[in-house]
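Only one protein chain is missing; all other protein chains are in place.
Read from first to last, the chains carry the letters A and B; within each, the first residue is number 1.
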Amino acid sequence: MVLNLLETLRTDKPIVLTIANFVTVQDVANGLNAIGASPIMSAEALEAPDLVKISGSVCLNIGTLTETQVAQMKVVGQLANEQQKPVVFDPVAVGASNYRYQTAVELLQQVKVAVIRGNAGEIATLAGSDWQSKGIDAGSGAGDLVKIAQTCALKYDCIVVLSGATDIITDGKKVSQIHNGTPLFQLHVGSGDLLSSLVAAFTAVQSTDYFDAAQTACLVLATTGQLVAKQMTADRPGTFAFELIDKLHLITTEEINKIAVVD
Amino acid sequence: MVLNLLETLRTDKPIVLTIANFVTVQDVANGLNAIGASPIMSAEALEAPDLVKISGSVCLNIGTLTETQVAQMKVVGQLANEQQKPVVFDPVAVGASNYRYQTAVELLQQVKVAVIRGNAGEIATLAGSDWQSKGIDAGSGAGDLVKIAQTCALKYDCIVVLSGATDIITDGKKVSQIHNGTPLFQLHVGSGDLLSSLVAAFTAVQSTDYFDAAQTACLVLATTGQLVAKQMTADRPGTFAFELIDKLHLITTEEINKIAVVD
Partner (left out) sequence: MVLNLLETLRTDKPIVLTIANFVTVQDVANGLNAIGASPIMSAEALEAPDLVKISGSVCLNIGTLTETQVAQMKVVGQLANEQQKPVVFDPVAVGASNYRYQTAVELLQQVKVAVIRGNAGEIATLAGSDWQSKGIDAGSGAGDLVKIAQTCALKYDCIVVLSGATDIITDGKKVSQIHNGTPLFQLHVGSGDLLSSLVAAFTAVQSTDYFDAAQTACLVLATTGQLVAKQMTADRPGTFAFELIDKLHLITTEEINKIAVVD
């Protein structure tokens, strides 16, 4: 695991194009900015060619998808494929409606993605595993999460990040688990969306090894959250949200290494 | 007044579907999450059937309405009616344009709403009362606010929440007034939108008495804001915003009961 990716990111400041969930978009932009990347959002397919060209990577987030936005995602995703820019896919609440599921599958057929990042319910839905999703929440199920992530990765031939209390990163065979984090992530809407765009930011500076990029993104966010939570005397989701932005800007490789628990 | 509704909400964690005002949507999602509900937002009518099915209630907010969104609201509202899921309506700035007013009236004709939540200017506009609204602000007028709220409730045959320095809850006859709160709510854009979605959250766990649900939502938010404001040494709207999210998560029934002033 190559943590100097964080230094590379802060030096290169890659532009990350997010086709965004409008619920969490400001937080995602501020989080990308805080870590050292340069966020750009767009809602118009007509500017996709130029925006993909200047971007280091792309994140497609279906959190508030519409027919128009899905058409834009296809254009953006295919341009990224042509230009060999990595694409990260966030299947927000993919189990909540049949429309989301069908759309997600169609997108995954038409766009080659480098990484899928979702919670247990979302990854299980894509993997075809038995699971009870609940709206935007992870829900619960009896399955083995590592196996579910691996199934999803093999099915879509990409890296899968199944994030939660433990983050699981896999290419279908190789598995890494990150045991850092804090339950406060669940109390703040948009933690997952931010992680997806951070994964995209790291793929922009590590285009030969998306597994490594995804693992680094997870470790950076999980340890940042953990350090913020450690300072808190009660569960304060509003405070957590802005202190997370603060700490994403300030966190050092040394701080991360000191508390990292990675299998 | 049954404050254990708050406990029920925190146990049941109902999914609340908000067709949202994009200005305030992140705050509304975080507020719903903090109190213990599960927020979901959507902009695509095609997924309305599934999303209404998994939701405990629906909130329709016209703050940034478009022709497309209004069409979606009708679909969502009518599906909710069919499935007997309560609908809360937030007529943001309904007095600011004739288009908003016509659209709001049309929506209220086509969708049966459980609760309308607005400020004095918005409720007066819907009631047909004499009032000077001012953009998104409450404006001013000479009318009796209780009477205005009652007129609106009788006109649309629903519960009306007229929120402000004093929150008025009425079914047209019965009236409750909540004297808790803080002027800081007016300094933070989106306080009203959040209240509307919180009312929706409480109707999801109290489907037999929307008056009680609305009253509880108002009391919870008003006392939460009051407790936050009490700690502040100056009017800090930015601080108020995130501390309100913190306190929505932490507030207890005991804290609320200790300061509640309800007629």
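What we mean here is this: contacts are C-beta pairs under 8 Å (C-beta built on N, C-alpha and C of every residue); 3 or more make two chains touch, one makes a residue touch a chain.
Everything numeric here is computed off the predicted structure, so don't read it as measured data.
Of the candidate positions B:56, B:77, B:190 or B:225, contact with the hidden chain is made by B:190. Of the listed residues B:84, B:98 or B:208, the one in contact with the hidden chain in the full complex is B:98. On the side of chain A, touch with the chain left out of the figure occurs at residues 13, 15, 20, 22, 25-26, 29-30, 33-34, 38-44, 46-47, 49-51, 54-55, 241-246, 249-250.
Touching the omitted chain from chain B are residues 22-27, 63-67, 93, 96-100, 134-137, 187-190, 234-239, 241-242.
By our rule, only the chains that are shown with their structure count from here on.
For the pair chain A and chain B, the distance between C-alpha centroids works out to 32 Å.
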